[in-house]
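Complex shown without one protein chain; remaining protein chains in place.
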Amino acid sequence: MSSSPSDWEVVIGLEVHVQLHTRAKVFASSPWGFGKEPNEQVDSVVLGLPGTLPVVNREAVEKSILFGLVVGSSVPEQCAWDRKNYFYPDNPKNYQLTQKDFPIVVGGQVEIELPGISRNVMGEHKFVRIHHAHLEEDVGKLSHAGSGSLVDYNRAGVPLLEIVTEPDLRSAAEAEAFLRSLVALLTQAGVADCDMEKGQLRCDCNVSIRRRGAEKLGTRTETKNLNSISSVRDTVIYETARQIRELEAGRTITQETRGWNAELSRGYVLRDKEDAHDYRYFPDPDIPTLRISRETVARLQKLVPESLYDRQRRYVEKLGLPFTAASVLVNDRELAEWFELAVAAHPANPQGIANWVTNDLLRDLAASGAAGALLTDAVPPAVSLASCPIKPAQLAGLVKLTDEGVISKQQAKEVFTEMFKTGQEAVAIVDAKGLRQNSDTGELEKIVQAVIADPAVAKSIAEYRAGNEKAINALKGPIMKRTQGKANPVLIDQLLRKFLG
Amino acid sequence: MADLLHTLSAAELGRRLSAGLLTSRTLCEALIARYHLLNKKVGAFTHLDERDVLTQADASDARRKAGQGRGPLEGIPVAIKDNIAVKGQPLTCSSQMLASLVSPYDAHVTERLRAAGAILYGRLNMDEFAMGSSTENSAIQKTFNPWDLACIPGGSSGGSAAALAAGLVPLALGSDTGGSIRQPASHCGIVGLKPTYGLISRFGLVAFASSLDQIGPMARCIEDCELLLSALASADARDMTCFAVADRALTPAGDAKKLRIGIPKGFLGKGVGAEVATAVTAAIDFYRSQGCAISEVELPSADLAVPTYYVVATAEASSNLGRYDGVRYGHRSASAGTPVEMMTNSRSEGFGAEVKRRILLGTFVLSAGYADAYYMRALRARSKIRAEYLAALATVDVLLTPTVPTPAFKVGEKASDPLQLYLEDIFTIPANLAGLPAISVPCGKSGHLPVGFHLVGAPLSEAKLLAAGRLFESAHGFAHQQAAL
Partner (left out) sequence: MAEGFDIDHLAKLARLNLTAAEKVLYSSQLTQILGHFQALAKADLPETIDLARVVSESALRSDEPGPVLGAEAVTRIAPASRDGQISVPRVVDDEA
């Protein structure tokens, strides 16, 4: 008799490696960046030449602390580095400098949002605890060429922050939501770029299952080096199914290290516990214990941006935005700040501004190639507003003109299109195009009366008077024609009803 | 005059150079001639680029002529142990592993010497990767004690000490992890100082045990030792363990006759030879006669020093030497089908027996299941030893013992007994464990072999050690001694 999958609960913990946003490497002054020729970003320290010594990069330390502050962790008074010893050709010193006993960040939590039942309904929120985060160095890259392999050390020594969660995640969807939230926090605070295409975010994923309601954790497996959110999601789904299958077939789960083949969507065993490495950790004697001053922590605290979901709550609760618009805006800090600048310039209608931003602005930015990422739902949603031809106050001006009835909604679309092309002020475009609505009651009254008198519309007037509301619309066309489309439609409607009344 | 130049101190050579009585070229030519005469016998140098030396000498003479001399070391040759990087010169650490390596960069001390106008004069033999006390572990050649060519010069800076004692060079750099400057200094009758940990940048010193290693000056008299020390000590942002400010170490100490000297209780019981004991006791008596306060000091954990040292040092070494795997530089085995085989074969072919022994030992003390019993306990013992030394040095200025229990032994005599060799370092090791400055000063002979005494001081008390050494030296005839070869 087999049980259903819902009898099992999956328990997931993640170790997320992110490359920190720095110019130089973490223990050496060599620069780093994507797309350089092999071994062009290597100095004698990175190469581990005899006699060279590591010196910790201040920016990497501060970015790590900033991350800690973003997730509300405590920043310890002291942190220290250890050596993790293992031989591998991509590891220049054959030890990795990492932090084992005294990491730079301890504790903290990340708020996540699960998908709602539809796109316009907010899903459940929960908190995922961070166990700690430690600052370490990346290794080089191996590629295979014929009968041999080639080593490029450009990536060696790039600062990595390894963020280790508590086993708080309970589904592939939660793991995915966690990573999306984490990426938003990291990118919004400027800690990391998290560009997965460039390998700037890599995960190790620990998965175990247990009977629902059971307290004891099952034996876990660790799948290493997942380089996209979708691979993490797929790995969780795959591992969960595999482990349930194993247990239900009466077998046991072995504690093992696994790999993931994204092309085949299949996991495989890298090594079992017997082959586990003996890393012979010990405190690195070249880097003294580092004391972190409270002044630094206080200074960095000021750089912590409002969190993703705090912002979302504020937009919904204080600005009255629908969830759909709020959730789009908060994904990107630059976009949200752009939006808020526009709101500051015209505080009366945040929702109107949000509509323009989330629909027209993003659409046109995407079309112009600046915000493709955002609309394709990729992470991070890298909108470049730097090149956006419309400034926040200009959009606010457009919304204001519409709100005041100076231009119609239809005209506003035309103004927006022009604004995106030329970057001109809304008022200037309206004037240049002569788009200003005609709201001169006296002039319009004359035109309305003239049209009513035209025998061509007599039939429509009769129908209207007979109770066909819609028949009145047949009179609006000729009026618009006589005003070159500038008549305020609201006013025309009022006047027609008055005269036909 | 040229035939006597090798007997002069660096300070005296400097005075003659400044006075225009001597050129750096003349000096270097004289030393090169002596090198040709004696180096084969002594085996101190593993490499000397004569043309490069003379080019440097000419440049120095030109600077001096132009009134752009750089100070007291201008034009003075300084020989360098082969584990300290000099750009464009070999950096072999006397190992097959690095036999072909030419350093692409300068160590911090090398930069300091260049800035001081010194001549970077050749590479000195050593125990492979500084592991040893006799220089017998060099994979390149043997070095012999100039006072008795049948004996070892000590180690691991044996080439440095022998070069000085043979008059091959006036100044030399050594490195000291557990006594590697002081022990050969004692065996060769010269002065060797291991500075406070952090006084001199380790950037460019090939690591043996990073928390213990220090570069230090070696010379034939206190004045020269001080001269070289002042040139080397300076802040260096490339070594996080290097002090930002360390002027205190070089600020002249007060009257050496007022020093309080502590004698560790029972040191003579530690296998100290009779003639060594006699010479060191005479030194103690001398200081007493000068008015120094002599008292006995308790160091209860002294017996833990050797095991603690060998656990810490080998653990760090096993990791530091991990980088020698044949991938990026150095020896690569010709036979290898897989990366693991390539690394394993390269290391097995490239390292000598003592290095392998220490790597195995260090790997063991860090390995799963044993790290707590060995490595972690050693760190705790190290804390205790350090605390005891600091407490003792709060009541006295310096601690005095022999540098080595016995004089230099015959080549090959202890080669098969590593533990016996490890005990050579019993008096010198605690200064490394506690990060304290220490000096070996020649104080007599055991037969025809030199003997030195050893002073340890509080952190950054180098000036006191030098003052104490000068007081002794000025009243005795051991300075500038050279073996008759």
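Here the chain labels run A and B in written order, and each chain numbers its own residues starting at 1.
Basically, contacts are C-beta pairs under 8 Å (C-beta built on N, C-alpha and C of every residue); 3 or more make two chains touch, one makes a residue touch a chain.
Remember, predicted model here, so these are calculated numbers, not experimental data.
S.K.: Out of B:A381, B:I429, B:C443 or B:A467, which is the one that touches the chain we can't see?
M.R.: Touches the omitted chain: B:A381.
S.K.: Of B:H6, B:R112, B:R332 or B:K414, which sits in contact with the chain we cannot see?
M.R.: From the options B:H6, B:R112, B:R332 or B:K414, the contact with the absent chain belongs to B:R332.
S.K.: Among A:W8, A:Y88, A:Y238 or A:Y315, which one touches the chain that has been omitted from the display?
M.R.: A:Y88
S.K.: In the full complex, which of B:G71, B:G273 or B:P307 touches the chain missing from this view?
M.R.: With B:G71, B:G273 or B:P307 as choices, the missing chain is touched by B:P307.
S.K.: What chain B residues would touch the chain not displayed?
M.R.: Against the left-out chain, chain B lists 101-102, 104, 197-198, 211, 237, 240-241, 244, 301, 303-304, 306-308, 310-311, 318, 325-332, 336-345, 347-348, 351, 356-357, 359-361, 363-364, 367, 369-370, 373-374, 376-384, 386-387, 418-419, 422, 435.
S.K.: Quickly run down the residues of chain A that touch the omitted chain.
M.R.: Looking at chain A, the ones touching the missing chain are residues 22-24, 28-31, 37-44, 47, 55-61, 78, 80, 86-89, 91, 142-145, 147-153, 224-225, 259, 270-271, 277-278, 280, 288-293, 296.
The definition used in the following text is that only the chains that are shown with their structure count from here on.
S.K.: What does chain A use to touch chain B in their complex?
M.R.: 44, 47-56, 83, 85, 87-89, 92-95, 149, 151, 278, 280-282, 285-288
S.K.: Spell out the residues on chain B that touch chain A in their complex, using ranges where they run on.
M.R.: 83-85, 91, 93, 98, 101, 103-105, 107, 202-207, 209-211, 237-241, 315-316, 318-319, 322-323, 325, 327-329, 339-340, 343, 363, 366-368, 371, 375
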